[in-house]
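Shown here: the complex without one of its protein chains, the others still in place.
Right after this comes subunit A.
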Amino acid sequence: MNWLNHSTPMIVDPRSVDLEDRTYLIPCYSNLSALTKSIQRIGILNSPLVQQLADGRMIPVAGRRRLQSTVALGLDHIHVRLLPEAVPIAEGFALAFWDNAAHRVFDIACTAVVIRRVFELFPRDVAARDFLPILGIALKGPRLERLRAIGGLESSLLEAFSHGRIHEKTAALLCEMEAETRLGLLDLTEKLRLNANKKAEIISWLFDLSVLEATPISELLAREEAKSIIFECDGTVPERAERFRELIRSWKFPELIARENEFRDWVRGQSLLEKMSVQPTTSFEDPGCVIEIRTDSTDEAERIVSAVKQHARPNQ
């Protein structure tokens, strides 16, 4: 049935619509300003669709952002179409889904929210047949379940995910934490101005430590060494961020950090030439080193190679 044919036009105050209601939410984390300007210039071409519930509350079905824009513009009456209360939630959600799917590309955060809702409202085979192909998500493999979990995160985390400030794997890890912990971690890592890669490292290391030591992340962060960096007033933010990262890294990889420090001290003791560097093998997997010498010309390179050959010969 085409439910639009069964909806009725009416005029409402947009402020009377409960825009926080998530029944038919297909989120969009992009800025509203372009849409608001468009409505200011030419008005609303397609009326939003709303539904009035038995308790009198009015909720958005499709056109939530248009409604948000009209509220932002201070409009006190707009044209909407009213969907009968009897329309089942699953039908209303499908309507909202197809309305969105027709004209926008879902970003991954939106996809996660939609997947979660689809699996709440529809049997698995219907979800697989009607929705997942449009969303571009395979039914098999771990990603579906991961996105389904991410879809339940708080708006601030979903927004960070949508804008690429946290990676998908980080978002998935955050799902396994208490709400207070994950919101606190987002807040902390954003205050330290860490990019998505560094957030991913720090959050995954803290999560690993928490599981391995059976200790809540809040307790790890309450350790004196961590607290002193988090609450420190001295030093620039990037400096504090780097020290914080190094601290968590030293908890997670103590042997590696010990070897790195040892190696750094050894290199310092070698008084290397300015154009010279010595690197260990990856993670010190074997005791070898790579010596790098930058030269200004092939002639200089040739002289150095020759000298190295001379030096190496007796050991051959």
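Just so we're on the same page, contacts are C-beta pairs under 8 Å (C-beta built on N, C-alpha and C of every residue); 3 or more make two chains touch, one makes a residue touch a chain; residues count from 1.
Quick note on the criterion: contacts and distances are computed from a predicted model.
Protein name for the hidden chain, per its UniProt entry and selected from "ABC transporter ATP-binding protein", "DNA photolyase", "Sigma-70 family RNA polymerase sigma factor" or "Integral membrane protein": "DNA photolyase". Touching the chain that is not shown, out of A:W3, A:Y29, A:W98 or A:F253: A:F253 (per the contact rule at the top). Residue A:L209 is the one among A:A90, A:L209 or A:A226 that touches the chain not shown. Contact with the undisplayed chain is limited, among A:E20, A:E85, A:D125 or A:D234, to A:D125.
Subunit A meets the missing chain through residues 124-125, 128, 139-142, 145, 176, 207-209, 211-212, 214, 252-256, 259, 282-287.
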